[in-house]
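What you see is the complex with one protein chain gone and the rest in place.
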Amino acid sequence: MIKISIPFVLINFKTYAEATGKRAVELARKVEKISLETGVCMGVAPQFADIAPVANAVSISVFAQHIDPIMPGNSTGHVLAESILENGAIGTLINHSERRLKLADIDAAIARAREIGLVSVVCTNNPSVSASAAALNPDILAIEPPELIGTGISVSKAKPDVVADTVKLVRNVNKKVTIICGAGITTGEDVIAALKLGTKGVLVASGVVKAKYPDKVLWEFAKAITKAEKES
Amino acid sequence: MIKISIPFVLINFKTYAEATGKRAVELARKVEKISLETGVCMGVAPQFADIAPVANAVSISVFAQHIDPIMPGNSTGHVLAESILENGAIGTLINHSERRLKLADIDAAIARAREIGLVSVVCTNNPSVSASAAALNPDILAIEPPELIGTGISVSKAKPDVVADTVKLVRNVNKKVTIICGAGITTGEDVIAALKLGTKGVLVASGVVKAKYPDKVLWEFAKAITKAEKES
Amino acid sequence: MIKISIPFVLINFKTYAEATGKRAVELARKVEKISLETGVCMGVAPQFADIAPVANAVSISVFAQHIDPIMPGNSTGHVLAESILENGAIGTLINHSERRLKLADIDAAIARAREIGLVSVVCTNNPSVSASAAALNPDILAIEPPELIGTGISVSKAKPDVVADTVKLVRNVNKKVTIICGAGITTGEDVIAALKLGTKGVLVASGVVKAKYPDKVLWEFAKAITKAEKES
Partner (left out) sequence: MIKISIPFVLINFKTYAEATGKRAVELARKVEKISLETGVCMGVAPQFADIAPVANAVSISVFAQHIDPIMPGNSTGHVLAESILENGAIGTLINHSERRLKLADIDAAIARAREIGLVSVVCTNNPSVSASAAALNPDILAIEPPELIGTGISVSKAKPDVVADTVKLVRNVNKKVTIICGAGITTGEDVIAALKLGTKGVLVASGVVKAKYPDKVLWEFAKAITKAEKES
């Protein structure tokens, strides 16, 4: 069911001007190029309205940034899982720190993703919440301390204990879920540190989207991953 | 700035299975056909992810079902006005009864729509809320008593006082805003009743989307509007 | 730290007219009387504004219906844990189905309760969400399928599998948390069924508050518990 391989780099386009509309398509093409050249699995999470043009333009995995825990019906202004699947997404973020959900809704959103074959990536803010989310059996768990998001201070180097504790607490509850981490990731060293702490990839946003040369950053990430893979 | 003409028929696709993905495009084509044949201005409001394929397929106006009151930036999972504009929408619903917003956010969302040239259609539930929303100067106001939405009992025939009171209270506050009405609209008679009460069109969802023959319903709406126009 | 004994009966006053203001105090007195006479531990959860008068009037445990995950400061209109503690509450419901919270906020609210010595009772809607909440280490977990709340069809008799699965899934994650159940509890038999499924008490609202003779219902609950205790 999982349409991605690990280690995995997921680039969240947020609502950045640099990754909206045509620029979302351009950035996705850069990500695709590096992914194809290096063989490192990379995905992109553009805005809802950009999913169709991005998915039409590239062969890499496209994720939504959120889905609502709803069935088809009367939910004007909400995001139906089927609508993003039909437009080319293969998965979705759920509960990003900028789009927190109620607990029962995370459970229902994961169930909806599973039901129609979308990869679920549930974001969490600390080790105990990570364990809690892991009990809901998402495909991927992305730990991101919100206080580091967008700072350039990487979770894997500045708060290694948060990542290590997350891996430990999550494994008590769930042996299978893939764990990645995010917040402040900007360099190859940050990525290597993340993998050494037991995660299988990174969730990154401004570190790539707001970079002067996104492809250069992605290239560095890919090299770091390839090196870490060889050594392990 | 208004890219639509009145009387105006706006079809809200909600998150109905019958109007998701490919079926959203097909339905939009039917709306376009009737609009072109009859000369009655019609628009469609598909889901966010369907905006690009729908706008690429048809020449009629495409609306989003919601925008968030945000500037470009860190708002994962939210709907940036620019993202829907760049993908072909010319306007947006705001504050639909299934996606109610905080008052300050309605104000900010209208301001964002105005700033980038999107037509704002603010939905309201009763006459006093309509007057309140009118004070924020949206382009269009759509009064929809939530208890009638999806019932097939039309606001214009079952609750004419609600529509008439809305027109009256709104005009005390705002002379310019275009007023339309919705909830339970399914027949040409419902549309005529709406126009006679002083509105300039209708907002309709299940009455068209869930109809056995949506084109037949739209044809009836268009005939009713043409007839009402001649008589007035 | 736990100021209650098990089996435990917690009566949620909701915002019922029958349990507001003076009538909250009167009802709490009835609960106190039955609790003292039968020796079965009972607590009440009145509305925020009724906590002080209820806690001043009775010796049984008083719970809030909700706290916000906030520290003292700028949070107009929110419920600070300290404010309910200082007015006599010894614990609080968190995440009731009528007041669902975001996952990160449940974690933070439990932490706040623990920090100042309030008993946390986290409500959940199904077995997987119960396991998820259990990973956050609340004092008590209350499983309540929302579709049965207020129906008089008891979870323990109508959906025994939900309760049994909850107990099983929760124990994989957390050995210590006290599990109670609720929704539709109106008779002594419902209470006995709940205890037999492995729970340590019940959360009840309309079954007591809306009863013609609340003391009679409570008396029946207490007798059922005493009987179940002797047999086990």
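So that you can tell them apart, the chains are marked A, B and C in the order they are listed, and the count of residues begins at 1 in each.
Rule of thumb we're sticking to: contacts are C-beta pairs under 8 Å (C-beta built on N, C-alpha and C of every residue); 3 or more make two chains touch, one makes a residue touch a chain.
As the structure is a prediction and not an experimental result, all values here were calculated from the model.
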What shown chains come into contact with the chain that's not displayed?
B, C
Of the listed residues B:Leu36, B:Leu103 or B:Ile116, which contacts the missing chain in the full complex?
B:Leu103
Go through chain C and note every residue touching the omitted chain.
12, 14-17, 20-22, 45, 47-53, 64-66, 70, 72-80, 82-84, 86-87, 89, 93, 96-99, 149-150, 205-206
In the whole complex, what residues of chain B lie against the chain that is missing from view?
95, 97, 100-107, 124-126, 128-129, 131-137, 169, 172-173
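Criterion: only the chains that are shown with their structure count from here on.
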Chain touch graph shape: choose line, ring, star, complete or other and state it.
line
Would you mind working out whether chain A and chain B touch using mostly the same residue numbers, over half shared, or mostly different ones?
same
Rounded to the nearest 5 degrees, how far is chain B rotated relative to chain C when their C-alpha atoms are superposed?
180
Could you work out how far the Cα centre of chain A sits from that of chain B, in whole Å?
35
Interchain centroid distance [CA atoms averaged], chain B/chain C, Å
45
Going by the touch rule set out above, which residues of chain A reach two or more other chains?
97
